[in-house]
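The structure appears right after this line, and notes come after that.
Shown here: the complex without one of its protein chains, the others still in place.
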Amino acid sequence: MTKYVAKRILMAALTLFAITFVLFVLIRIMPGNPFPVERMSAEMILQKRLELGLDKPILVQFADYLKMLASGSFGNGTSLYNGAPIKPIMLKCLENSFKIGVISILFGTVVGLFIGIVAAMHRGKFLDGFCTVVSILGVCIPSYVFMIFLQYFFSYKIPFFPYFFDASNFLSSAVMPALSLSLFAISTVSRFTRNEMVEVMNSDYVKLAEAKGLYGWQLMRRHVLRNALIPIVTVIAPLVVDLLTGAMVIEKIYGINGVGKLMVDAIAGQGVDYNYVLALGIVFSALYIAIMLLLDILYGIIDPRIRLAAKEG
Amino acid sequence: MRKILMFTLLILAAMVTACGGGEEKDSNTLKVMLGSNAVSLDAAQATDSVSFELMADCIDGLTQMDSNGKAIPAIAESYDISEDGKTYTFHLRDAKWANGDEVTAEDFVFAWRRHCLESTKYAYIMGATVACVKNADAVTKKEAAPETLGISAPDSKTLVVELDAPVSFFPSLMCFPAFYPINEKFYNSLEKGTYGTSPETFLSNGAFTLTEYLPGTSNIRLQKNNSYWNAQNISLENLQYQVVSSSDNALTAFKNGTLNLVAINGNQVENVKNDADLSKNLKIIPTGLLQYLSFNQDAKNHHGGALANVNLRLAISNAIDRESLVNNYVTNGAQATYTAIPINFAPNAETGRFFAEDQKQFSDVVSFDVEKARRFFDAAKAELGKDIFDLDIIYANDSGDTVIKVAQAIKSQVEENLPGVILNLQPMPKAEYLDRVTTNSYDIAITNWAPDYDDPMTFLTLWTTEGSEISEHWSNLDYDRIITECTTGDLAANYNERWSAMYDAEEILLRNAVIAPLYTNASAVLISENVKGVDFHSVAIERVFKNVK
Partner (left out) sequence: MEKNYTPQKEDFQFITERNLEIDSTFTSQGYWRGVFVHFTKNKFAMTGVFLVSLIIIFAVFAPLLSSYAYDEIISVTDDAGKEIVAKSLPPQFSNAVAQDYFSAKTFIFGTDDMGRDLWTRTWQGARVSLIIAFVAIFIDMLIGTTYGLISGFFGGTVDNVLQRFIEIIGSIPTLVIISILAIFMPKGIGLVIASLLITEWIGMSKIARAECLKLKEREYVLASRTLGAGSFHIIFTQILPNTIGPIITQVMFSIPVAIFTEAFLSFVGVGIVLPQCSIGSLIEAGFNNITILPYQILPPISVLAILMLGFNLIGDGFREALAPKLENL
């Protein structure tokens, strides 16, 4: 197992390197200049490109970039925020998005699992139908529309939560965005949980367990949940990445200084800020890869069959 | 499972209790909406009115604007002008930076030199077309040493500025952030590129200091600066800015009392007008922002350069119903405009009449007249030998939903009035839009320009051969000659002749339909009744909060 994990981590590092390279090349193909060009003449643009070293061969540029990464810096912005160092600004934005993301994942998963399990245990009855409706509503309503409703009713009609995000009053201003973000997670997780559980509950070993006299939570925990969890974890993992990497529209509505907004600003703002797009791209991918790696390892823990298969391979 | 449930309940309980917490009701705090993020607090990098407004809150230049937009002394207590109008001597007052340093003449010298070397969009403002500071263009192009720039500090309280030509609006130009001082010692103590990126890296000498700021943040807080030279006349203690992107959201935040001053779009304006209570708070503020169509006239452009034909451009310009645009789609008080200079802007120093007060003066070439438009169109078809014109019309879609509505209305009007013209709407992110405009790959762009100083020249210099290289690719030697004469030539010293020469230039521009003006924008704001003394200006700094009572 240790060897397997070590191998996977090495692979992950290689993948991250490949991603950095691909992103590095792709960003240079993108339309738009890496700096704001409003009312800039052609010669000024040329001079600016020289300053940024964009005239060098791309591999040299890439090597320079790697050198900079190795020194623990993401460099300076090119079009955003007058070329200030990226790291502190990005960290602040990541912090905001992460905190809200984590709350919404916890909330979404727990509530989703709960609804899914309840529905599965009462399948075909009223509660099942009710849970289905809840989960369908969750996918039908875009999270930002839900956010607007929340904001309208709980900040405007009943001024309970702050109307805009306020970092100094974090908890109360995180409730509404986290709730609206978790909506999609709730419905996805609950739908999958229900379906997977119903499938598992029909399997022979569960029937046998039932025949042996197990029932209720005992049966669910020992036999059903464990087996239904694998596909559910597959659904949750990408959601985690989605939620952590920020939701641009909600961040915009609620005035959250987060990474979703930062990414859009970096791509579609005054210019295409090469360094911000790269830095965010690398951080997001690292996150994604780390979660996928964790997922693979988790698979092994939840389902020993996969561990065996990995050993063989 | 039970544990997880308990955990969730705990989190929820924690959140709910945390929320009960207080909304501090500080009567001396003004909460203001910003329509977009500030690009930068560094005058050499900023390109937008939001940044300029923030800088003006925190830093005083040589002069400042009074409630009527006139330049009055700020850091400069007084100034003398030499007889030829080419040398200004400013006498600085005893003012302090927020860290206790004296504001000296050297701070201006440092900032101006730096601006010439580092600014991109606004480097031109020091140069021949605007301020005419001696050697500014050479320094900008790095052909001369920064020391040769026409600014010097004989002593720490005297600043001498030498110009290449007399500039009648020079004192009012000094309100613009590009001419603000920077504390050299403080600047040099910072890590490169960090100036103005946090309250710690930004030093103010003005009415307010930054207390909370991060680039790109939605929430900016300022506080009264007690070491400001005029601190006894500033009664506002706290100023909070909140970036709000949706006009609907802004309206609700205002109703809710979360914000005291918000700007709203057309749909919301119409809604507010029907509301007896809210309509009392509504103010329509005229601005100097001109929205116009820019025609790419480069024969090499990617659609074969049909727009190099003047009759086609005139046809399109005359097929647009500008009144309908402002009354039906913009609806925030914007005014239909038939001149290249916006309305409500650049009053004549003697008569006080706005430069573009007479909107009918070019009505034979800019108007809404379908018959005439079709005549121009027939001429264009005959000259170009084709009947169908497929044109791309590009615009940046991050400028709110108004421009999106305007683009659709123009498409509908032009296609209906000129059968044979097809306009393909091409909304795009701002970065791509700017790139397309600079690299010449568009046919028509919906664009705008806001004045940087109170003179028609802030618009007219856009279309000189050099200025137009960036967009329309139009070149006219007569036009260039008039502009040169008015900026650095003989006419610079003669106010009246210069004024009428600028009308001549405008006429050349419009007879050639280099652009099609659409409307002069206005800003519809809601302002709380108890907030008095917010100054609105159509030039450079849009809002000033120094006189808020």
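Structure notes:
In this document, chain identifiers A and B correspond to the written order of the chains, with residue numbering beginning at 1 in each.
Here, contacts are C-beta pairs under 8 Å (C-beta built on N, C-alpha and C of every residue); 3 or more make two chains touch, one makes a residue touch a chain.
Because the structure is predicted, anything quoted here is derived from the model rather than measured.
Among B:Glu432, B:Asp454 or B:Asp480, only B:Glu432 touches the chain that is left out of the view. Across B:Thr89, B:Asn267 or B:Asn344, the single residue that touches the chain missing here is B:Asn267. Chain B residues in contact with the hidden partner, per the touch definition given at the top, are 246-248, 251-252, 265-268, 270-271, 321, 323-324, 327-329, 396-398, 401, 404-405, 407-409, 411-412, 424-429, 432. The set of chain A residues touching the chain not shown comprises 11, 14-15, 18-19, 22-23, 26-27, 29-32, 123-124, 132, 136-137, 139-142, 144-145, 148, 152, 188, 191-192, 195, 198-199, 202, 230-231, 234-235, 238, 248-249, 263-264, 267-268, 272, 277, 280-281, 284-285, 288-289, 292, 299, 303, 305-306, 309-310, 313.
As a working rule, only the chains that are shown with their structure count from here on.
Once the centre of each chain is set as its mean CA position, chain A and chain B turn out to be 38 Å apart.
Against chain A, in their complex, chain B makes its touches with residues 1, 4-5, 7-8, 11, 14-15, 18-19, 21, 23, 37, 39-42, 44-45, 47, 120-121, 124, 191, 193-197, 214-219, 242-246, 249, 252-253, 255-256, 258, 398, 429-432, 434-436, 438, 466, 469-470.
Here chain A touches chain B in the complex through residues 31-33, 35-42, 44-45, 48, 76, 79-85, 89, 92-93, 103, 106-107, 110-111, 113-114, 117, 148, 151-152, 155-156, 159-167, 169, 171-172, 174-175, 217, 220-221, 252-253, 255-257, 261-262, 265, 267-272, going by the rule given at the top.
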